[in-house]
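There's a structure below that I have some questions on.
Omission of a single protein chain aside, the complex is shown with its protein chains in their original locations.
After this line comes subunit A, so read on.
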Amino acid sequence: MSATTADRPAAGGRRRSSRARRRLLGTIGHRVLVALLLVYLLAPFVWMTVYSLYPATALQTLTPDLDPRQIRLDAYLGMLSDPSFLVPMANSAIVGISTTIVCMVLGSACAYVIARYRFRGRQTLLLGMLTVQAVPVIVLAVPLFILLRAFGQYDTLLGLVITYTAFILPLVVWMLVGFFEELPPSLERAAIIDGCNRLQIMTRIAVPLAAPGLAATAILAFITSWSDFFLAKVLTISNATTLPVRTAAFQGLFAMDYTAAATAGVITAVPVLVLALVAQKWIIRGLVEGAVKG
């Protein structure tokens, strides 16, 4: 009897320590993997940034010279004062922002209705929205080209906004339905009793409460339309050229201005990067603060 009671804590201790060691090994392995993944993902971007900052001559040798005194901002200054670059940049910004606004206004109204009202075909509609995402863009590119040209919207910003909205809106709705469904219905009932009509419930209760989710979705919509290359390439030629298309044009057939290409690349990527970080912060905030947990 006394022997067993004496034995037990020792056995427990042994078990615990071996478990702790295993957990430590697991943690180390996990960290190493994350580090490798980060290097894999970040190295090209870092290298692109380096290329945009140093003169090509300093880099295109066997021993690249990374002396900070060599850093030149000429490429950025030149590019940001060159209309042939600024116009596509403005185009991208206009298209990105407009698409985001249209998607969010239409999307939140749609999503709210789908989240709150039971109607026939609701599930089918939601599934349909996901299915649309599975259609490869390349299948639709040529028909879209023909369609836009027929309506006189080829190579216009409006044409791009409409096209992007068509692609992004279903995804936006799908994401927002999830956010709205999480709001407790009793809040809306309270708002009804307090005298809100349906629109006021949405604008005063549902939207402010789903704000982190809305922000994350808006950022996703913006990033998607800002960084699209393929559709912009097919649907524009000169007037409505966007930043990704312009950036790709630095890749000449015979020669290539690496510094210019890298600079344009960084300028295109920075907003995406910043927004992605912000979106992450919003999403985490939504989770941690438990926005709806009154």
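Just so we're on the same page, contacts are C-beta pairs under 8 Å (C-beta built on N, C-alpha and C of every residue); 3 or more make two chains touch, one makes a residue touch a chain; residues count from 1.
FYI, contacts and distances are computed from a predicted model.
Participant: The complex lacks one chain in this depiction; which UniProt name from "Outer membrane channel protein", "Pyruvate dehydrogenase", "Cytochrome c3" or "ATP-binding cassette domain-containing protein" does that chain carry?
Facilitator: Answer from the record: the omitted chain is "ATP-binding cassette domain-containing protein".
Participant: Considering the complete complex, identify which of A:Arg21, A:Arg72, A:Arg189 or A:Lys281 is in touch with the unshown chain.
Facilitator: Missing-chain contact among the listed residues: A:Arg189.
Participant: Thinking of the whole complex, not just what is shown, which of A:Ile205, A:Ala221, A:Val266 or A:Ala279 touches the missing chain?
Facilitator: Once the missing chain is taken into account, the touching residue is A:Ile205.
Participant: Spell out, residue by residue, where the missing chain touches subunit A.
Facilitator: Contact residues on subunit A toward the absent chain are 184, 186-187, 189-196, 200, 205, 208-209, 211, 289-294.
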